[in-house]
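Handing you a structure now.
For this depiction, one protein chain was excluded, whereas all remaining protein chains were kept in their positions.
Labels for the chains are A and B, by order of writing; each one numbers its residues from 1.
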Amino acid sequence: MAVHTHQLSLHMQGDCHIENMTTHIRRLLEQGDLEAGIVTIFVKHTTASVFIIEDEPGLRADTKTVWERFLPADPTWQHNTRNPGEDNGHSHLRGQFQGQSLTIPFVERQLTLGTWQEIVMIDFDTRARQRELIIQIIGE
Amino acid sequence: MAVHTHQLSLHMQGDCHIENMTTHIRRLLEQGDLEAGIVTIFVKHTTASVFIIEDEPGLRADTKTVWERFLPADPTWQHNTRNPGEDNGHSHLRGQFQGQSLTIPFVERQLTLGTWQEIVMIDFDTRARQRELIIQIIGE
Partner (left out) sequence: MAVHTHQLSLHMQGDCHIENMTTHIRRLLEQGDLEAGIVTIFVKHTTASVFIIEDEPGLRADTKTVWERFLPADPTWQHNTRNPGEDNGHSHLRGQFQGQSLTIPFVERQLTLGTWQEIVMIDFDTRARQRELIIQIIGE
């Protein structure tokens, strides 16, 4: 058993920008020396999340629609009214719901993802930013 | 430390059908040789999820009500309009929110679940399907 910790940095545009990192994670497993275990993907921010999607343009558009309906940008969120200069209360709330941690088993150096499952990051913030993730592999 | 990977196949009816797999997972731990660690339950589909519920008929019914209100079936989801023949845009969106991965610690070969916690799969799709899960146990 061993623990291997990798970092990944992605340039994100905010406003529900989605970036696919499945290939990157597959390569880490193929190039590593562990046969089976778990990969934990962890986003080091409160206004961005990681999740699984069938990554096609329709669902990317629907995802943005859902977040704008459910948790709209609004100057009256108390995060905005209590903290001068802040406009991203909705970004934080979306990040809390979608979450920052995803754990996926792997076997024979391959993710156990189903045919249509892809791992993506979504950025809920109101401006472009560099985003940092931890990809940690534990296994034998 | 060791990694043991199991597969589970469940026949699901779609439309918020819920299936309880707590007993199945408890047996895997009792019949295994690991004393403490984590169980990761991973659903290999985008339109189904795993979560924890107090599994009684009222909450099963309320869960279906909430999803139908929050993310209703709708022919105008872009997943449906852009992909001829698709009618399950809402199923994908529900799956993204509820998630496909659940990690639970175990000690003395027993899940650390509280008294009322049960592990269930929910199927959000629009037709009956066979569903595949990975149940991976890591521990010592």
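In this section, a contact is a pair of C-beta atoms (placed from the backbone, for glycine too) under 8 Å apart; a residue touches a chain by one contact, two chains touch by 3 or more.
A quick note: this is a predicted structure, and the numbers were derived from the prediction, not measured.
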Hidden partner chain, residues of chain B it touches: 1, 36-38, 51-54, 56-59, 61-63, 65-66, 70, 97-99, 102-105, 107, 112-114, 116-117, 138-140
Missing-chain contacts mapped onto chain A: 1-3, 5, 38, 40, 42-46, 70-71, 77-83, 86, 89, 92-93, 95-97, 99-101, 103, 132, 134, 136, 138
